[in-house]
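Here the complex is missing a single protein chain, while all its other protein chains stay put.
What follows is chain A.
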Amino acid sequence: MARVGADMDLLRFATAGSVDDGKSTLIGRLLLDSKSIFEDQLASVEATSASKGYDYTDLALLTDGLRSEREQGITIDVAYRYFATPKRKFIIADTPGHVQYTRNMVTGASTADLGLVLVDARHGLTEQSRRHAVLLSLLRVPHLVLAVNKMDLVDYDQAVFERIVAEFTAFASKLNIPDLLVVPISALKGDNVVARSEAMGWYEGPSLLHHLEHVHIASDRELRDVRFPVQCVIRPKSDEHHDYRGYAGQVAGGVLKPGDEVMVLPSGMTSTVAGIDLFDEQLGEAYAPMSVVVRLTDDVDVSRGDMICRSKNVPTQTQDVDAMVCWMTTAPLRAGQKLAIKHTTRTARTIVKDVQYRLDVNTLHRDLGADQLGLNEIGRVQLRVTQPLLVDPYERNRTTGSFILIDEATGNTVGAGMING
């Protein structure tokens, strides 16, 4: 048997759907069949199920981590799950379907390579599944899987499946979804989850796990525009490394090589990459999401919040930000409000100039009459920032195109923004 190793690649995916859609059962099955659930975890869940008088083992109990969740039988927060096959390691951001759905889904989707939306074959597309697809496309999750679950309850009927495929494809054409797979499954019976189902010979696509293992994610990475937000300056101030001065950060885009002509923003000073260090190694190149230290040939002034780019390919430098904002707190977002904004490694203050419209995530309708955003609402917002930010459109770069808004009084994260092109 091939061994789960260190050299695999990593797929992060976000799941959306409610307990009724069988999401927990599906996750439970992926974990069980990939042998990622341990005996003591299963025993604990079996004991709890029995004590509650259930007829079957409730796999949802594996993912409901907090006491109040188990007591109320609901999932409150994003939970992260881990499993691996010999092909890949997977991180699941499991987001609840009902409670605080937008805030949690946006959070889970922000780091996802793939979004998995579940629908019940008996009910077809619901308002909720459309909403999930909209949010995943808004967050620019590059791959989407629609899993049509409970096919066993519709006698594995191809016509039922095709109807949902047609309906979803029509809806998805209005969204930005670069890659879509629709797969008919039964999470309970295991059809098309790990192995291809014999009950659905008419389905010619891959099983869900096969797709998760093979979907091509390497090309999703941004390799054209060099973006290196500086986190901190490394100056050892020791005798051994007396003159060492390096800029530490995580590459947000492009491929950076020693010898490259670069520009430091916002100062506009130019220099050349003298070396790229990762601990005691000198690298020939660095690309996202590598954390490295960049050394320059000239003694230019660089500090946290600055960005190193290629001289002829720079982000937009602006104090005026136009973005889709997801609002995450009860007191609404309104024009005139002052907030802190964190964008890459730069933190500044901002004032809300205008709420242009509120987006109805079920219908994609733009409510131009809206002048505020409530909890879990999304809209287009204009911001004025106290100092220039170095931004790219979110659709081009998920790191340099995103920001969070922080309430300065409470310190809480109250908004998430995606910059428009």
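The rule is short, and it goes like this: a residue touches a chain if its C-beta (ideal position, glycine included) is under 8 Å from a C-beta of that chain, and two chains touch if they have at least 3 such contacts; residues count from 1.
Quick note on the criterion: contacts and distances are computed from a predicted model.
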**Complete:** Answering from "Acetolactate synthase", "Cobalt transport protein CbiN", "ABC transporter permease" or "Sulfate adenylyltransferase subunit 2": the UniProt protein name of the missing subunit is "Sulfate adenylyltransferase subunit 2"
**Request:** Determine which one of A:16, A:30, A:79 or A:134 touches the chain that has been left out.
**Result:** A:79
**Prompt:** Quick one: which of A:32, A:175, A:274 or A:290 touches the chain that's been left out?
**Reply:** A:290
**Asked** Of the residues in chain A, which ones touch the absent chain?
**Response** 3-10, 38-41, 44, 48, 62-68, 70, 76-82, 84, 88-89, 91, 103-104, 106-107, 110-111, 218, 221, 223, 231-232, 234-238, 240-241, 244, 248-250, 255, 277-281, 283-285, 287, 289-291, 293, 304, 328, 340, 342-343, 345, 347, 398-399, 402-404, 406, 411-413, 416
